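All protein chains but one are shown at their positions in the complex.
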Amino acid sequence: MMRDITLGQYYNTDSVIHSLDPRTKLTLTFGYLILIFLISKMWLFAFAAAFIAVVTILSKVPFSMVLRSLKPMRWLLLFMFVLNLFMSRSGEVLFKWWIFELTTGGIRQALFMTFRLLLLVMGTSLMTFTTTPIALTDGLEKLLAPLKKIGFPAHELAMMMTIALRFIPILLEESDKITKAQLSRGADLESGNIIKKAKSMVPILVPLFISAFRRADELAMAMESRCYHGDEGRTRMRVLTLKKCDFTAFLVFALVFVSVLLLQNLMAF
Amino acid sequence: MAEIVIKNLTYVYSDESGVALEDISLTINSGEILAIVGHNGSGKSTLAKHMNALLLPSSGSVTVDGMDTLNDEYTLDIRQKVGIVFQNPDNQIVTTVVEEDVGFGPENMGVPTEEIIERVGEALKAVSMSDYARSAPHMLSGGQKQRVAIAGVLAMRPEVLILDEATAMLDPKGRQEVLNIVTKLNSELKMTVVMITQYMEEAVIADRVIVMHRGMIVKDGTPKEVFANGSEIEKYGLELPPMAQLRDELIENGVDIPKDALTIEELNEALCPLLQKS
Partner (left out) sequence: MSIVAEKLTYVYLENSSNSNVAIEDISIEIKQGEFWGIIGHTGSGKSTLVQHMNALMQPTSGKITVDGLDPAEKKNRAAVRRKVGLVFQYPEYQLFEETVLKDIAYGPLNMGYDTQTAYDMAREAMTLVGLNAARFENKSPFELSGGEKRRVAIAGTVAMRPAYLILDEPMAGLDPRGRKSVIDMLEKLRRETGCAIIMVSHSMDDIAACADKVAVLNKGRLVLCSSVDKVFSDTLKLRSMGLDVPQVSLLAEKLNESGIEMHNAIYDIEQMKAFVLERIGSRR
């Protein structure tokens, strides 16, 4: 069976981190991103790394999985590293060839940017490992709710995300089926140049779009018949409530945040 | 209890493609199982969608417990009282977790959280899907998905349940599952059921059968009355349920069995003495 795509990269287990309110996790991840961008001294990344390590242990997500989340980013990381290596020229010149110049400042900058990116990706991955997409959607809707006053469609956006999550597996299966059907009618999807290949996708895309529209139409009718009429007067089955552990999490993070900034400003090195 | 009264209902498609329903008058009594049969395009689904204000009459009226569907103040109340389960199980489940989907209707109605949870539990139990409360809908079988869809309607505590060809895309096992639930809801909760179907054997379990043809009701009676005459049913693009076909064939050949036998039990009863006598 296909891996359950609606769960994204959610790692199903029971942990303190999993049980945190999605709003807490979204807010803290955001705070964490800010912190990473505020850090200007290399050794302070050790704090951030330690923080991530502790959260990973608490979340019971295997370290190997967190590291694997970096894999799709490896080319970007390498690119950023090389770019920074030669772009910033300060400090002692170690090596020079043609227009390339390797400086101690360059090495420092390259390492710095790489660490920053690494920590960034690991932090956000931890959030998606420990929160289901549907919980994230809920959390996002609640966090964005105040913006409704200025006309921001927070509820509609969340509803769209929910429906998208629901229909992604259905449409994937459907595109697989249509592809097979056209293959059995002798469709050639592999040979030829780009234009020919794009053309050969038409018999797959047209039915897929038609089907998606038909489904949307039927779903709209089904939702309407179940009294859906937008956000007005709507209650929720799952109410998000902040628990003690959420407050503890905020407190711990605030401590980390403040102490890192204090260290950064007080220490001379 | 809910009673749906339809008077001289005519519905014309907005895109000039013609009259879908013509001068239909029908009263659906509370507590009955009503089957609506008819070939593709006979107007049966269009009729069903009028019963909970998804479509509004071009002329004539539809009232649910005295509430006119044309009055939009009543729309939500009508939809709460009359729930529809549609044909394609995939296109009516909204969220990615079964129990949340079942709670979707009550959420829209503004039911307090505590009560939603209670209703969802009850509804899932009524369709024997409690074990799947936390499952993802796309991992379920067709029959299970339709049961979730029924639970989604039940959680709104409706008085009328409409199945708009809800078994058409299911395999025999799934179809049986859905039918069992529906007959149970009717007998235990006195739920009124309107069952639109292509399968004549499903219509046999109803208290009353309506045959539609070209947007009109051409027959209305008990299954025994409606399926008494094969040639007439065939004229409307339908066929008799298998046991009625057999019955007619036998009677035609001079076998003495009741003219209104419809079920396997009835035929067994009628044939046994004839075949046993030796």
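When the chains are written out, they are named A and B in that same order, and each has its own residue count from 1.
Heads up, the rule we're going with is that a contact is a pair of C-beta atoms (placed from the backbone, for glycine too) under 8 Å apart; a residue touches a chain by one contact, two chains touch by 3 or more.
Predicted model, so just to flag it, every value in this text is computed and none were measured.
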item: Chains in view that touch the one left out, judged over the entire complex; value: A, B
item: Sole residue of A:31, A:105, A:153 or A:203 that reaches the chain not shown, by the stated touch rule; value: A:203
item: Full-complex contact with the absent chain, from B:67, B:117, B:218 or B:271; value: B:271
item: Residue among A:183, A:198, A:216 or A:242 touching the omitted chain; value: A:183
item: Absent-chain contact - pick from B:28, B:178, B:200 or B:228; value: B:200
item: Absent chain, residues of chain B that touch it; value: 39-41, 87, 141-142, 168-169, 171-175, 198, 200-201, 237-239, 241-243, 245-246, 249-250, 253, 255, 264-265, 267-268, 271-272, 274-278
item: For chain A, residues in touch with the removed chain; value: 1, 174, 177-178, 180-188, 202-203, 206-207, 210-211
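In this section, only the chains that are shown with their structure count from here on.
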item: Chain centre separation (chain A, chain B; CA means) in Å; value: 44
item: Interfacial residue positions of chain B with respect to chain A in the complex; value: 49, 52, 54, 76, 79-80, 83-84, 86, 88, 90-97, 99-100, 103-113, 116-117, 120, 136-139, 152-153, 156
item: Chain A residues within the chain B interface of the complex; value: 4, 6-7, 133-134, 162-163, 165-166, 169-170, 214-215, 218-219, 221-229, 233-239
